[in-house]
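One protein chain omitted, others in place.
Per-chain residue numbering starts at 1, and chain names A and B are given in the order in which the chains are listed.
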Amino acid sequence: MMKSLYLDPQKCTGCLQCEMACAYEHTGAFNPAQSRIKIFNFEHEGRMVPYTCTQCAEAWCLLACPVEAITMDAATGAKVVHDGTCVGCKVCTIACPFGTVNYVAETGKVQKCDLCGGDPECVKACPTGAITYVDADWTGLDRMRAWAGRANSAVL
Amino acid sequence: MGWTRKVLRVNLTTGTCVAEPLNMEWAQDYLGCRGLATKYFTTEVDPKVDPLSPANKMLMVTGPLTGTMASTGGRYSVVTKGPLTGAIACSNSGGYFGAEMKFAGWDMIIFEGKSPKPVYLYVENDRAELLDAAGLWGKSCWDTEETIKASHQDPQIRVCSIGLAGENQVLFACIINDLHRAAGRSGVGAVMGSKNLKAVAIRGTKGFGGIRDFPAFLEVTNQKKKILADNAVTGQGLPKYGTQVLMNVINEMGALPTRNHRDVQFDQASKIGGEAMHEKRPTDGKAQLVTNAACFACTIACGRISKIDQTHFTVTNNPKYWGATGGLEYEAAWALGAANGVGDLEALHYANMLCNEQGMDPITFGTTVGAAMELYELGLLTKEQIGEEAPFGSTKAMAHFAEITARGEGFGKELALGSKRLCAKYGRPDLSMSVKGQEFPAYDGRAIQGMGLAYATSNRGACHLRGYTVASEVLGIPVKTDPHVTEGKAELVKAFQDATGVFDSAGICIFTSFAWGLADVQPQIAAACEGDWSMEKLALMGERIWNMEKQFNLAAGLGKKDDDLPPRLKTEACKTGPAKGLVSGLDKMLPEYYQIRGWNEDGVPKRETLERLGL
Partner (left out) sequence: MKITLKLHANLMDRLPPGTKGHAVVLDVDDGTCVGDVLAQYDLPPKIAKLVLVNGHYVAPEARAAAPLHDGDHLAVWPPVAGG
């Protein structure tokens, strides 16, 4: 079954454990500056929102790459950057409408969420369940359930 | 491993920033944060230094667990000599600033001297420079952070800064980081202002990889995170209600200092507590509390994010205060509210916002207002002198004072002195509810006897965090003791003070101690740090830190006479509630405390104690 990350801002407290877990997995150090998932603080609204690559089915980044350095991992559906092929042209960073693939000046390659090969570290690190890894076909399930709950009580 | 091993020494007089290696011998004896910086400070600075002079130094320091995946691994401390107290000052803060310092590759930053004109320190990994702060001086902490991020075109910079309070050297000015976290007490912000240092801005992209054994570290920190999650206090109570849940507890047990400690219960306590922050307001149908928030790496998330009622008189014409922002904690709500007899939750949030905006300690500010109100009610301060009526319970006066104190306008200039100097000025020094010049926090020392001792003996002046025996005497953590008795309290206070020294030096938050003991912290430190970090070593370290701070204070001129409580707590009994009739039994507890500390009857550490501790 294909799964995707489900990000629930309501549960995010801004602890950044996910950013550290992601960076550690990919670079071996605690370093939010190298995290592929980022937390955004909308201070005046009192909201914290995690955001990362949504693994587009027809990915702009993949299609834009002139050297085919981005391919799809068939098992997870993730769009993965191959460092060996990537030339650091950054066209993918321009192509992505969501800004979720970014250049890494230190390595000369780009980085993006690769779902950690199917066992995302951010999910394991999140203390509140703001990041979960769910059936890709049913990311709306929780919201449906919430509204279904109202329909049910209305009948009674 | 465990440290970056780099210290940045900033000479503000000459404008130089120089890297130096961390003293690893001291790191092994004092760990980080409070312990490590206090060792550096007490070695380098004359105890008799004037806190607001260029000869004072200010240290910003992280711990080995700062910037790691250990839960709450995001804390930093500010160590200096406190202008409010004339004693050692160590103020701890959460938010994200401390982690960023670590990620930039620095264990500590030492500030010396005084800049000829306002500057801010900009650190970007190895690069550090003092930049002109002419465009920042005069701005609030909020505007300062925004301006720095905009001018560097980098929203990921983390900033700590002083507001008008620090610039005007309000004796209880604090240093705000990440908009609503603070190195709060003892006037550390005034020290920063006296050095013409407006802000410190850090961008760290190196990250921190200096962990001795990564797999072991991740395993043990995950285990310890589970303990926090499963514990009812850290896993449910604190995230939902924050520290504010205590307002009704402490009031019910008759330990809520009210109206400058005249009373120990406040009839409007339930209107200003944690539950009230969840109640929907009749005006807009919304609760003051919007959500909870965490500091860096924190899995507890006790922080409050709140929104004021836009129709409240304090903000109807001031939309800039309508947005969500850091909300009331127990200490702030008590100090701004019960301590002054003010029961208007929105007004308390307003005053708290101003404290965050301009960088003032709400505990000292609120209780200084209470002292002023008592002086007013006694006729020692008049309406003409103050500019308005200021009896206990006056919401308008409290809110107005919050507006003028940071700015140093009118009577605000006098409030800026803190309660000790204010009361002395008007002939009633006994009315300052403080120890060593620092005002009591939200637990009455007569109704909770151990806290009375803890306040009198805290090295930084009256403080609940140095030895939070409330945990035992009120909450039953780890075991329940009777708050009304003095027996066993000397030992209890010493145990809490020493253990706290370890938590305070590791880079983690003291709130983990509601679920963790030293035995839970030790393996996390051991997995991260090189060296032998056994329980015995850590326990001794906590005691060593306490004695080192005490030695500094003694050399600074503080002695037994300063390990005392105001007359009100020793002679005016609690009027109502379960503690009715009680005064502080300090005279019974203090000699025993000195004795078990291995100090003589004047509170001076004996030679054998110092030798045992390696001091």
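Keep this in mind: contacts are C-beta pairs under 8 Å (C-beta built on N, C-alpha and C of every residue); 3 or more make two chains touch, one makes a residue touch a chain.
On a predicted model such as this, the values are computed, not experimentally measured, just so you know.
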Of B:L228, B:M253, B:L289 or B:L431, the one touching the omitted chain in the full complex: B:M253
Residue of B:G274, B:G337, B:G366 or B:P523 touching the missing chain in the full complex: B:G274
Option touching the unshown chain, where B:T43, B:Q236 or B:T382 are the choices: B:Q236
Positions on chain B where the hidden chain makes contact: 231-234, 236-238, 240-246, 248-249, 252-254, 270, 274-275, 329-331, 464-465, 468, 471, 474-477, 480, 482-483, 510-511, 514, 577-578
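In the analysis below, only the chains that are shown with their structure count from here on.
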Distance between chain centroids, defined by C-alpha means - chain A, chain B (Å): 37
Chain B-facing residues of chain A, complex: 10, 13-17, 20-21, 23-24, 27-34, 43-48, 125, 127-128
Residues of chain B touching chain A in the complex: 67-69, 71, 96, 99, 103, 156, 179, 204-209, 211, 214, 225, 229, 239, 290-299, 301, 303, 305-307, 323-325
